[in-house]
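Take a look at this one; I'll ask things after.
One protein chain is absent from this view; the other protein chains keep their places.
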Amino acid sequence: MATAAPAVRRQVTTMSAKRRQEALAGLSFMVPALIIFLIFLIIPIGAAVYISFTDWNGISPVFEEGAYNYIGTANYSDLLRGYHVDGDRVVAASIRQRDFFIALKNTFYYVIGVVPVQTTLALLLAVIVNQRWLKAKGFFRTAFYFPSITSSVVISLIFMFMFTRGGLVNQALASVVPGYGSGNYVNWLDDPRGVLHLIFGQFGLTRESAGAWAGQRVLGLTGWEWISGPSVTLLTIMMLNIWTTIGTMMVIFLAALQDIPGHVYEAAEIDGANAFQIFRRITVPLLRPTIFFVVTLGLIGTFQVFDQVYVISSGGPAKTTLTVAYMVYQNGFDRSAMGLASATAIVLFVIIFVFTILQRVVVRERAAV
Amino acid sequence: MATAIQSQGVVTAARRRSVGRLALATLGWTVLIAFALIEILPFAFTVANSFKCLPAVQSYPRALIPVPPFGVSCVSEEGAPLPARAVSTPTTFNPTLQGYEEIFDAKLPRWFANTTFFAVVITVLRLVFDSMAGYALARIRFPGNRLLFYSILGTMMVPPVVLLIPRFIILKHLAMLNTYQGLIVPLAVDAFGIFLMKQFFESVPGEIEEAAMVDGASRFTMFLRVVLPMATPALTALAIFSFQGTWNDFLMPLIILSGKSDLWTLPLGLSFLRGAYGETLRWHAFLAGSVLTTLPLALIFFYFQRYFVEGISYSGLKG
Partner (left out) sequence: MRKVHFLTLAALLALVVSGAGAAFARQTTSLVLMGWSSSPEENNALNRQVEAFMEAYPDIEVEVNLVPDYDTTIQAAFASGDPPDVFYVDSSKLPDWAEAGVLDVGTEKIEDPDGFYQSLVEVFTYNGEFYCPPKDFSTMTLQYNKDMFDAAGLDYPTADWTWDDLRAAAEALTGTNDQGQTVLGLVTPPNFERWLPFLYQAGGSVLNEDWTEVTLDSDEAREALEFYVGLVRDGFAGPPSAVDAGWGGEAFGEGRVAMAMEGNWVITFLLNGYPDLNWGVTELPAHPSGGEATMAFTVCYGVAADSDNQDAAWTLANYLTSEEGARMVAEEGFGVMPPRVALADAWLAARGEEFKPFIDVAEVAHKWQFPVGFGDVIDTFNAGLQLAFEGQALPEDVIFETAAAAEEVLSR
C-alpha cells in the first residue's frame, strides 16, 4: 500500500503530462493556420458582424468620424420583418423583405436541386473511373474534370452561348424530341416561369384554381409564389453548377476510394455479391466521412451561389435568379448599403450552419443504423 | 443427375452473371462517353473560336472544323476587317493566330509567370499547413479541438463578398497591398484544405500510429515519417485543388494586386482584356487567353491523376 500510492501518483502525473504534451503538440500543429485565420478571416468576419449593426454605405472611409451610425438591429428587421423603427417613425422596407425572401426561396430550390444530383453523379463517376477494367482512365478523369479547371467566367460565357434560344442545346433537343421545334423552343436564359408551376399546370392546377391559400401572403410572398419551384433560367444555372462541380467532387471521391483496401472487394466478390451490392453495402458505408465532406461542401457552395448569377443573369428574369449571395453583393457594392449586405450575409451564415449540422446528424444516424 | 442439374445451374448462373457484366460494362461505357462529350464539348468550342477572326466568332460561333487556308489574316489589304463570310461558314472556318498575337501583345507572359509562382508557392504552403492542421484536428486530442473545427468550417459559410473590404483594410495596415506576400500569406492556409485533410485522416486506421508512438517517436516525426506518406491520394487531391483554385482565383488577387499590373495574375489580366463594357470584348483574344489559362491546368491534372490508381493504398493490401 505504501509503495503502491506513489506509483499510482506518478502514473497520474505522467498521464496528465502526456495529455498536456498532446495538447501542446495539437496546438503547435495548428499555429500557422490559426494565425492566418485570425488575421484574414476571423477579424474580417468580426468586422462584418459589427457592420451589420450599422448603416455604413461601404464607401465612406471607415475610420473617419461619421462614416456610419450604429442602428441596432434595423438591418435585420428590414430583411425579416419588412420595416424598422427609427425613433418614433416606422420606416417601410417591404422591397428589402420581399427581395430577401425571394432570394431565400430561389436559393433553397437551388440547393435542393443541385446538392443531391451533383453528389450522386460525382460518386457514380468516381466509382466508374476507378474500375480496374476501364481503359484510358486518365483521359476520362481529365475529361470529367475539365469544367472544374476552366475559370467560371469563361465557362459561364460558353454555357450562355450553348443555351441561347437558337443555340446548340435546343437544336440537339429538337433532333431528339419529337414535336420540339423552333416554334416552341424553351428560352433557357430568359424564362421566368417556375418549373413547379409548369408541372402543376399540366395537371390543371393554376393560381386561379388553387384556392384561397394561393393568394395568402407569408413572409412577403404569396403561397402560390412560394411553390413556384426554380424558374427555367434558374434551372439552367443549376445545370451549369452541377456540370462544373461534379469534376471536383469526383476527384474527392476518387481520393477516398483509394483508401478502401482491395481485399474488402475481393472478399465480397467471392461471397457472390454483384456490383450494385458491393457499391451499396461496401463502398457507400466506407465513404461516409467523404460523403459528409462532399455534401457539406455542396451545401456551402450552393447556398453561396454568386459567380454564375453575376455573369449570366444578374438576378433576372423577373428576380427569379436573385440569390441571397447575389443580394449581398448588390446591396454592398451597388446600392450603398454595406450594413444591410453584412446583415444578409450573417443570416445566410446562420442558415448554412444549421443545415450543415442537421446534415451531419442525419449522416451519423444513418451510419448508426 | 442431381450434380448435373446443380452444375448446369452454376453454369447458367455464371453465364447470367457474365451477361450481366457485359450489359453493365456497355452501360458504363455509354454513360462515360456521353459524359465525356458533354464535359469536353464546350472546351472544344473555346479552342475553335480562339482561332477565328472576330467577326467569325460573333456570327459563326458554332463552326468547329478548321479548313485551309491556315493562318489567314483577318483584315483586307486596305486594313479593313474582313466580314465573317470571308473566313468562315456555319460549320467550317479558316484558322488565324490573331487572337493569340493580340494576347501576347498584352503582358500575358508576365501574368503567366506570376500566376505560376503564386500557385506553386501557395500550394506548397497549403500542403504543409493544411495537413498539419487537419491532422491535429483529426488525431490529437486537445482542448477546443471541436470548437476549432467548427470555427474553421464556419469561416467557409460567410459569403466572401462582405469580407473583401475588411481584408483590404487589414492588408493595407500591414503594408501588404500590391506585394507578392500580400496574396500569398492570406491564402497560405484554407479551410477547405484543412477540412479535406481532417476527413481523410479520420478514415485512416490508428494502429500504425500507435505502433510508432510505442517506439517513442514524437508527434512531428510520426506525422512526417508515417502519416504523410500514407496520405498521398489526399495530398494529391489537395495539391490539385489548391493549384487550380489559386490559378483561377479572381476576387482575392483583384483587391490585393489590382494596383500594380506587373503583379497581376491571368484571371485579372483576362478580366482587364474583357474591358469595362462587354460590348467591346475582343472575343477571339479573350478566348485565346482562356485556352492558354486552362491548358496548363489540364496537363497538370492529367499528370497527377495517376496517383489515383486503384489499390495504391497505404496498407499495401492490393488485390
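Letters are used for the chains, namely A and B, taken in the order the chains are written, and counting of residues starts over at 1 for each.
As a working rule, a residue touches a chain if its C-beta (ideal position, glycine included) is under 8 Å from a C-beta of that chain, and two chains touch if they have at least 3 such contacts.
What you see is a predicted model, and the numbers here were worked out from it, not measured in a lab.
Q: Just name the one of B:T92, B:T116, B:T179 or B:S203 that touches the chain not displayed here.
A: Going through B:T92, B:T116, B:T179 or B:S203 one by one, B:T179 is the residue touching the chain not shown.
Q: Which of A:S60, A:T120 or A:T206 sits in contact with the chain that's absent?
A: Checking each option in A:S60, A:T120 or A:T206, the one touching the absent chain turns out to be A:S60.
Q: Considering the complete complex, identify which of B:A119, B:I165 or B:L292 is in touch with the unshown chain.
A: Selected residue, touching the omitted chain: B:I165.
Q: List the subunit A residues touching the unshown chain?
A: Looking at subunit A, the ones touching the missing chain are residues 28, 32, 57-64, 91-96, 99, 160, 164-167, 182, 187, 189-190, 192, 315-319, 330, 333-337.
Q: On subunit B, where is the contact patch with the chain that was removed from view?
A: 54-55, 58-59, 80-85, 102, 105-106, 121, 128, 164-165, 168-169, 172, 175-176, 179-181, 184-185, 218, 220-221, 224, 250, 254-255, 258-259, 261, 268, 271-280, 282
In the analysis below, only the chains that are shown with their structure count from here on.
Q: How many angstrom lie between the CA centroids of subunit A and subunit B, rounded to a whole number?
A: Roughly 19 Å, centre to centre.
Q: Which residues, counting only subunit B, touch subunit A once they are in their complex?
A: Residues in contact with subunit A: 17, 20-21, 24-25, 28, 31-32, 35-36, 38-40, 42-43, 45-46, 61-62, 128-130, 132-133, 135-137, 140-143, 145, 148, 151-163, 165-167, 169-170, 185-186, 188-189, 191-192, 194-196, 199-200, 202-204, 218-220, 223, 233-234, 236-237, 240-241, 244, 247-248, 250, 267, 270-271, 287, 290, 293-294, 297-298, 301-302, 305-306, 308-315, 317-319.
Q: Please name which positions on subunit A make contact with subunit B in the complex.
A: Counting only subunit A, the residues touching subunit B are 19, 22-27, 29-30, 32-34, 36-37, 39-45, 47-48, 51, 58, 62, 124-125, 128-134, 137-155, 158-159, 161-162, 168, 243, 247-248, 251-252, 254-263, 265-266, 274-275, 286, 289-290, 292-293, 296-297, 300, 303-304, 306, 324-325, 328-329, 332-333, 338, 341-342, 345-346, 348-349, 352-353, 356.
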